[in-house]
Each structure stands twice: as structure tokens, then as C-alpha cells.
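Only one protein chain is missing from this complex, and each of the others stays in its spot.
As written, the chain order gives the labels A, B and C, with residue 1 at the start of each chain.
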Amino acid sequence: MRGPAPVSPPVPPANVLPAHVLPVRVYYEDTDAGGIVYHANYLRFMERGRTEMLRVVGHDLAAQRQAQGINWTVSRLAIRYLKPARLDEALEVVTQVAALRGASVDLVQQVRRADGGGTGALLSDATLTLACMGADGRPVRLPADVRAALAVAPARGGA
Amino acid sequence: MRGPAPVSPPVPPANVLPAHVLPVRVYYEDTDAGGIVYHANYLRFMERGRTEMLRVVGHDLAAQRQAQGINWTVSRLAIRYLKPARLDEALEVVTQVAALRGASVDLVQQVRRADGGGTGALLSDATLTLACMGADGRPVRLPADVRAALAVAPARGGA
Amino acid sequence: MRGPAPVSPPVPPANVLPAHVLPVRVYYEDTDAGGIVYHANYLRFMERGRTEMLRVVGHDLAAQRQAQGINWTVSRLAIRYLKPARLDEALEVVTQVAALRGASVDLVQQVRRADGGGTGALLSDATLTLACMGADGRPVRLPADVRAALAVAPARGGA
Partner (left out) sequence: MRGPAPVSPPVPPANVLPAHVLPVRVYYEDTDAGGIVYHANYLRFMERGRTEMLRVVGHDLAAQRQAQGINWTVSRLAIRYLKPARLDEALEVVTQVAALRGASVDLVQQVRRADGGGTGALLSDATLTLACMGADGRPVRLPADVRAALAVAPARGGA
């Protein structure tokens, strides 16, 4: 029995959006009997981070769903758990676009201790592919406005 | 910003336990507004699968925790989402040991449509490393009985 | 600011189905940093219990949804937490119909330590109303087959 092929490291685009930072607080709901945040709940934190990143670039998730029947789904994900997070800790989810594909986006996301700027101690990091699915459950091309928003125009004129 | 290094494919031991199969049912609690099982919830299904696999080989999670203060934690995980699972579907979690290390175990886990034998349509598969942590939060060697139970004696000398 | 009116105690029907008992195991996913099952997760256990109760009486949740667009939703719930449940404990969810209304069912549900028969130590009990909602989000009458299945015909001659 074989598991998933290792996630291929995405190629970062020439110019990317600055990393998006979302503050997150740890509540009892997030923890487990080991006294730390339950491993699957980092994925919930990361969903919040990338949703707010999309909102910042003008992508309204709900409007898109209603207008175009589009759902975003995670098609693969690799995550490392480096240090535990504990009850009541202030964290930050750092999200950055790593690569744009036809019908998907590769993201790098990190969960860090909060320092106000997304540079606190690294607790967990992940690489994941977010696919754009139509109402029929098949991949569709990224909406043009999302693509444009995520691909920051290259710093023309030399750079 | 870089994500986790790709998860290195574990080397399977010469002889392994047969795959463990746990039936799981999909309830509303597991699904999301996309009408399918929420991606992080596959990790919950997989936790159930490997806990029951450990129970079958005689490893009582709770007893071990109380006697030795040991917690199992996921230290890294790579997962692919191939086909969605829907409300009320009968699934099976298939768990197999891929490699034994000093203080950790590599597992391959799959979520499949139920066919009674762990060979239904593959919905998701994962490779993950489960680390053994002492009461002080540091890695400890696998308890000898767990190690023995997970490493089925090689049958060779012919086979 | 006032909270919900106390949940009015439902009137049990003359004859009811015997209580349905579903075994449930406590995993890390269910617990919190207090070392016990997180209070909201008892509601997840109870959803499993009543779904399996409905399945036993021949009500296929998924088929009903697809054929008639019906969703069950909880419209109110009162729960007591009497004793905590801990990691790896074997529990039983006991479900019983308390009253049938036009577009809803009142249930009594309990979470108990497992003893094989639904009579172990009582950890939590709840009274809740489950409403039947049409595709448009409005209450609809209970499907006739569900009603018939849940209302066991009085067997006595006179009562």
C-alpha cells in the first residue's frame, strides 16, 4: 500500500502578493486531551487565513458561489507540526501564494506565535493546492478576477 | 516563504501487519456547505483508524498514557483528496505501518468507499509520521511492546 | 437580555420504540485541554445516535434528502453535563422518541458509559426537537413512513 506521492514543491511566481497575516486565538474547541491544539485543527486555522486573504484581494467567496456555483476545495496538502500551540495562545496564520495554475492555486501557509507581524515562532507550516470546482464537481478555470488579483503585476521596467 | 519539505517516502519494513480496516459513517458533523466531507475531517477519520489498529495489536492508548505519560502526536502528514465523500456514505479507513523508527512510526492511511474489505474506491490517501512524546513533550522511544506488535517478525528464511 | 424559554418537557407517546443504543468511542478529536470530551462534541455523538436510530426504523437519510429535498435540523436542545467522558472511553448513545409533532420529533438522548445495554453511568442527557425542513428551508410535515416508523402502534387493547 502506497501513500500519496510527495507534494511537488510549487514554483513561486515572479512577483507575489505580500504574505497575508490573520490573528487567531486558541480556545478549548481547538485543543485536545494532550493539552495542545489538535492536529486537524491547524487546517481549520489555515482555511480561515486563506479565506481572509482572498477577501482582501477582493474575492467574495459567498458571492462567487452564488453567482457561479464555484467551490474551492483542497486537493492536496502537506503539513509539518514543529511546536505545539496551547490553550489561549495568540497565533497568526501567514498565507502566501506560491504558484498559480490553470484551475488551482498553490499556497504556503504557516501558523506562528503572534508577534503582530507574522514573524513569531513557527509552529506549523503547510503547502497545499486549492482547486476551483464548478457546480458539477469538475475543475474549472480560476475566475479571471481572482487570477488577476492573486498574480501581482510584475514590477515592470527592469525588475 | 517556503512550505514544508516534501514528505520523504517511508521505507516499508520487510514484513508488515496486514492492513487494518475500520468502517466509518459520514454524518452532518463531518460535512461542509460544499455538500461533501470537510477536508480536515479526513484527519479525524484517520485518527480513529490508527487508534483502532493500535488497539488490535494490544496497545491500549489510555493505559499507556496513564502509566507512562505517553502521547502520540502527528509530526507531519501529506494527504491527497481524490474523490469527495458525501453525507451518509459508508466508508472504510485502511491503515498500514510503512516504517518503524526509533521514536516514531510512519503510516499509510486511506479512506475508501466501503466494500467490506478495504478495497472500495479510493477517496483520499495520506502518509504520516506519528511520534511518541513523553510527559515533558519530548520524543521518547516507542514502548517495546508497541514496537514488537507493529513489527511483525520477518517470515523469511524461505518466504 | 433573555435566553430561550425553558424547553417544555415533551409528552411521551403511549407506546414508543425501545431505546436505540449506539456504541461510540472517544478519540483525541473529541477531547479538549481539560482532558475530557469537549461539551459541544456530545452533540456530535447524539447526531450519530439518532441518525442510526432512524436508519434502524428504515429511514434512509440520504435517500430522503435526494428524493424529497428534506433536511433534518435541530430547532432546540437542552443538555446537562453530569460526569465527564475521557480519552479512549467506550460510550453508548441512547436515543428514544419522546413525542411526535406535525413537522418535528422530540427526542431524549443520553450519553452513558458503555455496558453493552445502554444502562451504564449517565454522563450527559438531552431533550431536543428535530424539525423536518423542505428544500426551501421551511418546515414540512414528517414523511408518512417516518411517522409510522417512529409511532409504534399501541399494542394494548384500550390504552
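The definition used in the following text is that a residue touches a chain if its C-beta (ideal position, glycine included) is under 8 Å from a C-beta of that chain, and two chains touch if they have at least 3 such contacts.
Bear in mind that the values here come from a model prediction, so they are computed numbers and not experimental data.
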- Query: Which listed residue (C:Leu54, C:Ala126 or C:Ala149) would be found touching the missing chain in the intact complex?
  - Reply: C:Ala126
- Of B:Val24, B:Ala40 or B:Leu54, the residue in touch with the unshown chain: B:Ala40
- Item | Touch list for chain A against the chain that is not drawn | 25, 27-29, 44, 47-48, 51-52, 60-62, 65, 86-89
- In the complete complex, which positions of chain B touch the hidden chain? 28-29, 31-36, 38, 40, 86-87
- Query: What chain C residues would touch the chain not displayed?
  - Reply: 1-9, 19, 34, 36, 39-41, 43-44, 47, 71, 73-81, 84, 94, 96, 98, 108-110, 125-127, 133, 137
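In the analysis below, only the chains that are shown with their structure count from here on.
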- Return the chain whose centre of C-alpha atoms lies at maximal distance from the corresponding centre of chain B. C
- Going by CA means, which chain is nearest the middle of everything shown? B
- Query: Residue numbers at the chain B-chain C interface: does the shared fraction exceed half, giving same, or fall under half, giving different?
  - Reply: same
- Task: Quick one: report the Å distance separating chain A from chain C, using the average Cα coordinate of each chain.
- Result: 36
- Query: Where the centres are mean C-alpha positions, what is the separation of chain B from chain C, in Å?
  - Reply: 30
- Message: Going by the contact rule already set, what residues in chain C reach two or more other chains?
- Response: 28-29, 86-87
